[in-house]
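Note that one protein chain of the assembly has been removed; the remaining protein chains are unaltered in position.
When the chains are written out, they are named A and B in that same order, and each has its own residue count from 1.
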Amino acid sequence: MKMRSKKLITLFLSMAMILQLAGCGSSAEQAEENDAAVETEESTEAVTEEAAEEVTTEATEEEPVTITIWHQSVADTDPVKRIIEESVEEYHKLHPNVTIVQDGVTGEQYKTKIKTAFAAGEAPDIAYMFGGGSFVKPYLDAGYLLPIDKYLTEDTKSKILDGMLENCKYDGKTYTLPTITFLANLYCNTEMFEAAGAKYPTNWTELLDAVDKLKAAGYTPIVLGEKDRWPGMYWYDIMSARQAGNDTLNEAFKDTSKFNTQPFVDAAAKMQDLVKAGAFNESMMSMSYTEMIDGFAAGQGAMIYQANWIHPSFEDAEAATNGKVKAIAFPVFEDGKGTITEFSGGGTDGYYVNANTEHPKEAIEYLCYLSERIGIEGYLDGAGLACWNLDGVDTSAISPLSQDSTELMASGTSYITWWDNILPADSSETYKDLVAELLALKITPEEFAEKMSKLAPTDLN
Amino acid sequence: MREKIKIGKIISQLFLLFYSIVSIYPLFWLLLFSLKNNNEIFGGNIAGLPKHWKFENYISAFEQAKVLDYLGNSVLVTSITILIVIILSSTAAFALERMIWRGQKTMMKVILIGMMVPIHATLLPLFMVLKNLHLLNTYWGLIIPYVAFGIPMGIYITTSFLSSIPRELEEAAAIDGCGIFKIFAVIILPLVKPALATISIFTYISSWNELMFAVTFISKQEYKTLTVGIMSMVGAYTTKWGEIGAGLVIATIPTIFIYILLSEQVQKSLVTGAVKG
Partner (left out) sequence: MKKILSDKRAIVLFLLPTLLVILLIIIIPILISFYYSLLNWDGIGKGTFIGIKNYVSMLQDERLFNAIKNSLIFAGLSLFIQLPFCLFLAILVANGVKGEKVYRTLFFIPVIISTVVIGQLWQKIYNTDYGLLNEFLQKLGLSFLKQDWLGQETTALLCSFIPILWQYVGYHMLIMYAGIKGISEEVNEAAMIDGATKGQLAIYITVPMLKPILKVCATFSLIGALKVFDLIYVLTGGGPFYSTEVPSIYMYTTIFDAFHYGYGSAVSIFIILECFVFTILLNLLFKSRREEA
């Protein structure tokens, strides 16, 4: 009897603890709601305070403030790592009362960590977030992130290139600033193209021709690592854009039944044509993204379709491809509506402010400072393409590949980011699976289009 | 007859030799891997000697990845973890296997559940628990979970070990008037030494190589462990795999050292235990 009552007590005790712990998610949210309420009250004060501050030239001693930021730039090969580290020190010199504490974690682990931290109400003041419907969107919907309009100055806005700020808006509010952006290009190994006597393809026929010639010369025409599934998605992203045109794509994202139309079937059929022509490496299904990039850099294939974040790998002093790679726009399709000035890319990854931050003003100010620095210095270091006005910045030293893709971007008239940034998480996963099945010739183009039409539409506007 | 045995011996020797090569090959491969650049690693020269010996990879691992700083943290976290796991496993196993009380079997089952939990599922709940205990960003935030996931295995091994040891020694000690704590310290502890050495090895391996908790529960540079440091060389843009290899070689050396040390212990105590038993 005694034992039993003891058991009951421990049971009750643990149940109580669990309820308390499990309740964390909701209690954090309540706190957040309260905060939001307080904020709106304060906002009017804040504006006047800010105005007053500007007049009195910040002579008053300010409270010490600590801002935490989490990001995924950890490797020395990542130019953004240096920028963040330097910005932390220099920002402290500019604003002695503000201390920035930064912490970086690599890719996949970063996603796990940031999701866990948000769920537990322990997220940092500023966090790097992957853009779009499958990552940042649910957090925006749930009010976890803070709009930055209140502290965003006209001066900062004026330094951002036209149209770039649009990607950072959601429901009419600005949540982040652009840093650098990415554009997918077709990269060609010039040495192999010359040896095979192939022409850099500008249209579908020329692409097939180049594939044949490269193959005949003993090269793998295209390297694709489909193990991680998203590299194949990039191919269908652009091929359907070439077939249907960006306008039709934008309609289809909102009304997915449009995916079950001829252009999308044709694009899928063309992709299988490439597979059947032996354009891709046989190891496609087991090759990871890393193996694909490093493989291309080691001279394993003649073409690769990827975004410009691969430049540092291809232009590494030790890479076999150093100085031998050319970036071109994806070939147009003679029977397609898409034009050579339509691009895949223009991502919206960026740094977002936690709605629960105790220091929204300082956090947003640092966010603006950091975004601009990454925007300009990151571009110069070849980390990505420019989103910020580069007037008065010496850009002569940027790498040849970055110059290629800067020119391509300048020629662009329309951009659509990667589809897994547009579609909701479930649809993105299914879409990537379907592309993989298409590449493995497991489904017909018609079945592919039919299944695509069943996806949940995007809820971005 | 004798010749038959001889042939058998030769065959078994050959087989063991072959399997030794299969077992040690990864170490050899890792060593070569750590001295190559990406071009060789992904260019087809995966098993051969490096064409250009890149000893710089080790310099990068020490300088850029700050492997030494992280090494200290790993040593601290792992050694405290092992110590606690040993103490708790032996005491708990003694109480569960040798002492007499009701609910022993149930308790054993509850503890064994610890081995069955898929570690990834516990990430968020555990994060919440640690947050409420204010243990995030501390050494204890790693040690306590490592201990918790190490003890069930430890207890299981120790109890099975104890169950195969006859009770006469304890009984004799009890008749001599020894108290329970003395029985544990003087009789039981020396007897289960081999089990404890085995447990130390397993606990060492799991906590030394653990990555997910180490990444998620620690956001302060000064508490990060070696695996996290090595993984931070995996870049969003380029990854220099040779340097990662160098980091992993540095991380593996203490492991081998400790393993040899501890397995010596297993061996020794086994021999002495057998004589006594």
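Heads up, the rule we're going with is that a residue touches a chain if its C-beta (ideal position, glycine included) is under 8 Å from a C-beta of that chain, and two chains touch if they have at least 3 such contacts.
Predicted model only: the values in this text are computed from it and were never measured.
Colleague: In the intact complex, which of the depicted chains does the undisplayed chain touch?
Modeller: Across the whole assembly, the hidden chain touches A, B.
Colleague: One chain is left out of this view; which of B:7, B:68, B:112 or B:186 touches it in the full complex?
Modeller: Of the candidates B:7, B:68, B:112 or B:186, B:112 is in touch with the missing chain.
Colleague: Which residue numbers on chain A touch the omitted chain?
Modeller: Listed in rising order, the touching residues are 14-15, 17-18, 21-22, 25-26, 29, 111-112, 115, 118-119, 138-139, 141-144, 227-229, 281-288, 291, 295, 300, 425-426, 429, 433, 436-437, 440, 442.
Colleague: Hey, which chain B residues sit against the chain that's not shown?
Modeller: 9, 12-13, 15-16, 19-20, 22-24, 26-27, 29-30, 33, 44, 46-47, 88-89, 91-92, 94-96, 98-101, 107, 110-122, 124-126, 128-129, 133, 144-145, 147-149, 151-153, 155-157, 160-161, 163-164, 171, 174-175, 179-181, 183-184, 194-195, 198, 201-202, 205, 209, 227, 230-231, 241, 244-245, 248, 251-252, 255-256, 259-260, 263, 266-267, 270-271, 273-274, 277
Definition applied: only the chains that are shown with their structure count from here on.
Colleague: What whole-Å value do you get for the distance between chain A and chain B if each is reduced to the mean of its CA atoms?
Modeller: 38
Colleague: Report the residues of chain B in contact with chain A in the complex, numbered from low to high.
Modeller: 37-44, 60, 64-65, 102-103, 123-125, 127-129, 131-132, 136, 211-212, 215-216, 219-221, 228, 231-241
Colleague: Which positions of chain A touch chain B when the two form their complex?
Modeller: Interface residues on chain A, with respect to chain B: 3, 20-22, 24, 68, 70, 72-80, 103-107, 109, 112-113, 116-117, 119-122, 124, 290-291, 294-295, 297-300, 309-313, 316, 318-320, 383.
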